[in-house]
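Shown here: the complex without one of its protein chains, the others still in place.
The block that comes next holds chain A.
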Amino acid sequence: MTVFQHILIVLGVLFVLLTIAAGLIWVERRLLALWQDRLGPNRAGPLGIFIVVADTLKLFFKEDWIPPFADKWVFVAAPAIVVASVLMSFVIIPFSPVIVIADLNVGLLFFLAMSSLGVYSIVLGGWASNNKYSLLGALRGASQMMAYEVFMGLSLMGVVMLTGSFNLQDIVAAQRSMWFIVYQPLGFILFFIAGVAETHRLPFDIPEAESELIAGYHAEYSGMKFGMFFIGEYLGITLISAMTVTMFFGGWLGPGFLPPWFWFGGKTAIFIGLFILLRASLPRPRYDQLIGFGWKLLLPLVLANLLVTGAVALLLKK
């Protein structure tokens, strides 16, 4: 692969991701409306799709205000961190056998590292705003993401055991005969729950919880800085969906009559839909319930899953 091709792939992936993140504004509102028996945005353009343009323009032209009581530099850095860390995670995702930006041999760990850096955006955003509600949101976000990061890593280790590699291309190739969802159903469920918590989407949007904390950690943000949190959230959904597909649903594998990237995109779209369905149907748990659920139920389950997987793998090897 030449340098030029590499740059082309990087730009292509970036373009597609940003388009998806913006397009999700429309998709989410239409799907939510569908499940809640209303119409949703349907005026601007065919099926209301120009709501994306309208929303983006609105965000760009809002006054970009930094509160005088805020810690200016940290306040500005926080929204950039969320987008940067999520976009960096996409570096290791194999979109097809050839479309992958960096084929790292510690790819999976790199994903976990980047998602653990994403916590800073919430913590710093909440703290720098110098606002009580924001600080509460930041505290909640920090403890939630710290807790669910642990299960997220451990729930993927079953797949690593079956493959014997952290490389995502190897993991996809190992699913040629059978998808890992069959061997690791518990691992999939735990990873998906952890993924929802990690992107702090409803039902786990405890850090922003608009009914109790106004908007939590981004209450003081406006204009495109708020837009970055917004886009970061949609990118996060796309990332977790793409990771789920790669780890448990065979990645780009699929019948040969269509190109691999099509299968990858299609499967990812289904999981993005699942994220939105979760938002439409589940209520938000209380903060202590969420943390208790994590440490008291998910951690033992994840460890049991790891133990059984290890034991069976060892047994079959002999």
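Here is the rule we use: contacts are C-beta pairs under 8 Å (C-beta built on N, C-alpha and C of every residue); 3 or more make two chains touch, one makes a residue touch a chain; residues count from 1.
Rule of thumb we're sticking to: contacts and distances are computed from a predicted model.
Undergrad: Pick, from "Hydrogenase formation HypD protein", "Beta sliding clamp", "tRNA N6-adenosine threonylcarbamoyltransferase" or "NADH-quinone oxidoreductase subunit J", the protein name that UniProt gives for the chain of this complex that is not shown.
TA: "NADH-quinone oxidoreductase subunit J"
Undergrad: Out of A:44, A:74 or A:91, which residue would touch the omitted chain in the full complex?
TA: A:74
Undergrad: Taking the entire complex into account, which one of A:119, A:172 or A:235 touches the absent chain?
TA: A:119
Undergrad: Using the definition of touch stated at the top, determine which of A:127, A:151, A:249 or A:263 touches the missing chain.
TA: From the options A:127, A:151, A:249 or A:263, the contact with the absent chain belongs to A:127.
Undergrad: Just name the one of A:149, A:205, A:220 or A:233 that touches the chain not displayed here.
TA: A:149
Undergrad: With the missing chain put back, which residues of chain A would touch it? List them for me.
TA: Residues in contact with the chain left out: 71, 74, 104-106, 109-110, 112-113, 116-117, 119-120, 123-124, 126-127, 135, 138-139, 142-143, 146, 149, 153, 164, 166.
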